[in-house]
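I have a structure I would like to understand better, so I am pasting it below and will then ask my questions one at a time.
Every protein chain but one is kept in place in this view of the complex.
Should a chain be cited, it is by its letter among A and B, assigned in written order, with residues numbered from 1 in that chain.
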Amino acid sequence: MTIDTTPGLEPASPAHASGSVFTSKSRVGAFFEAWPPLVLIALFWIGLIAVVVVGAKWIAPYDFMALDLRARLIPPVFMGGSWLHPLGTDELGRDVLSRLIVSIRISMVIAFLSTLIAAIVGVSLGFLAAYFRGRVEQVILMLIDAQAAMPFMIIALAVLAFLGSSLFLFTVLMGFYGWERIARISRGLAISANERGYATAVRDLGATPFRIYSRHILPNIASTLIVSLTLNFPEVILLESGLSFLGLGVQPPMTSLGNMVGYGRDYIQSAPWIMLAPSAAIVVTTLSISILGDWMRDKFDPTLD
Amino acid sequence: MSALLQVKDLKRHYEVHIPEGLFGRKASLKAVDGVSFAIEKGRTLGLVGESGCGKSTTAKLVLGLIPATAGTVEFAGTRVTARHDAQWRAMRRRMQMIYQDPLGALDRRLPVITQIAEPFEIHHPEMPAAERTERSALLMESVGLRPDMAMRYPHELSGGQRQRVVIARALALDPDLLVCDEPVSALDVSIQAQVLNLLDDLRERTGFAALFISHDLKVVRQMSDQVAVMYLGRIVESGLPEEVFRHPQHPYTKALVSAIPTPARRGKRERIVLEGDPPSPVDVPSGCSFHTRCPIAQASCRTVAPQLIESGGHAVACHLVNAGAAPAVQAAE
Partner (left out) sequence: MVQYLLMKIFRALVTVTLIVSAAFVVLRLSGDPAIIILGPEAPPEAFEAFRRNWGLDQPIWVQYFKYFAAVFQGDLGNSMRDGRSALVVVGERIPLTLAITLPALFIKLAIGLPAGVMAALYRNTWVDRLIMMLSVAGFTVPSFVLGLVLAMIFAVWLGWLPSGGSDTWAHAVLPTVTMGLVGAAVIARFTRSAMLEVLGQPYIRTASAKGLLWRDVVRSHALPNAAIPTLTIIGFLVGSLVAGAVVVESVFSWPGVGRLLVNAVANRDLAVVQVILLLVGLTMVGANLAVDILYGIVDPRLRIKRLQAGS
């Protein structure tokens, strides 16, 4: 992406066009070239979310389950409410901001753990396929195709129906989202790494396959994997919030972003903020991570799709 | 005393697909087609030949990196197989390889000292980290790398320095056999001599045996105690370097030797120019595989394959030489 230089900022006279002015301006330009403003905003938001996730306990002004029946359906501060409840309260007088903070924490932790599981499953299967080739590879590729052919939403719903929902099971289930893409990428990368000399050379030193894959191939393909995991992350957030919205994911009294929206939809008329606050959190967060992921992909790995 | 490395009638055929006609056809590419040689402990065998004659394939077969189609490799009395099991891995301690492309052989994400220490980690996991580091530093020193290069990454070194890293890593465990597949051909001419001298020194100091592969006769001559000349997957001549290069018997070796531009020899000997390219190893000519380019080929060369026949430590696979002309020459020496 190129940053246009505004003509109005051109040096007015040759005297002003001294080296220092020119370089300082192009340095700013170079900075924004390297870090587009959108990416900076996205990074800022992700940082904020990270702080919220880590410090939810201390940041949340109220207990997220605390009822206050005298303070029911108070609007947020910018809709005529007060600073006591910056984002208002819900039907039971629970503080929306506190609930939002806790929800963000739970949604993010689930998304993070799930992506981690997807990474482990995907990388392991991808490496197994690359290592064994032949029949093992065929079976893994078939699994990948089958998974890719079935909308994950349906699979998730079926599993939830058959096995019931618990936070643990739900997280593991979300962890199966996207494994097939990661497996496919890892397999391809590992096969091409194997064809490169360094993997063969280490094998010829007498290294075990485990060592070759974990010490040499994995670090060499890590940047590409991290980019694709970053792109997987927002999709897991969307899936999790969708299922929780339907009441099939995170169960009350626990709360997640999707739960909050699902609860808030009943007050869409009387107290739309209950639903809008978590909705905005979902959208801005997924958008930020997508922007970051796209940017990283363009920057580090133009081959990945 | 049996040799350290004993190679018998080694063959490696690749199945290849030839785009021909409607569906193409399958054919067998004879990369290595019946090679036998032996290397004594601490000795170096030089292997020369044109590009594509099967040198690298021979190297990989010797180390058991790829399975042989036929024939055997015995290392210190043990069969070398290409099944990459624990025994195979343990054997790596005693046989190592140096590659043509040192950058490709190194992991670009690890500092070179870590890579030099890797053989210790693999084969002596019990070795304390301090000792590992110390021995790696010693290795670096012995291959002429400065201590400040230890934490550099492969791309931060020159080609010659990288090859030194590869050499240090290969020698970490004091192997008995080192296979060097064109170790200097990717390097700048000015650095080639340095690396060769280093290898020579190290060999003198540690006493490893070597299979030294190159298409450069001068290099092979400098490095080897014995040489073998390969053509289309077979050895056509072998013997002591002085013998083979000063008095080449096989027409192919003669052509190779005559192509070396040496001031001393200029004018003395006609340069023999081989006609055409080497034939494809898929359609190896019948009889003597060299007959399509041999300047003195006879009718029988086309039908009967010559055997590699030794006389006085100098072996040649050519009907004409073995028919009697050669012994006369040798007798005169």
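Note that in this section contacts are C-beta pairs under 8 Å (C-beta built on N, C-alpha and C of every residue); 3 or more make two chains touch, one makes a residue touch a chain.
Treat the numbers as computed from the prediction; the structure is a model and nothing was measured.
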Visible chains in contact with the missing one: A
Candidates A:T200, A:S256 or A:S279 - the one touching the absent chain: A:S279
Touching residue (missing chain; options A:L40, A:A66, A:L116 or A:I268): A:I268
Identified contact with the non-displayed chain, of A:A34, A:L69 or A:I154: A:I154
Touching residues on chain A - with respect to the absent chain: 142, 145-146, 149-151, 153-154, 157-164, 234, 238, 241-242, 245-248, 258, 261-262, 265, 268-269, 272, 275, 279, 282-283, 286-287, 290-291, 294, 305
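Throughout what follows, only the chains that are shown with their structure count from here on.
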Whole-Å gap between the CA centroids of chain A and chain B: 53
Chain B residues within the chain A interface of the complex: 63, 65, 84, 89-93, 96-97, 99, 101, 104-110, 118-119, 122-123, 166, 169
Touch list for chain A against partner chain B, complex: 196-198, 200-208, 211, 216, 219-220
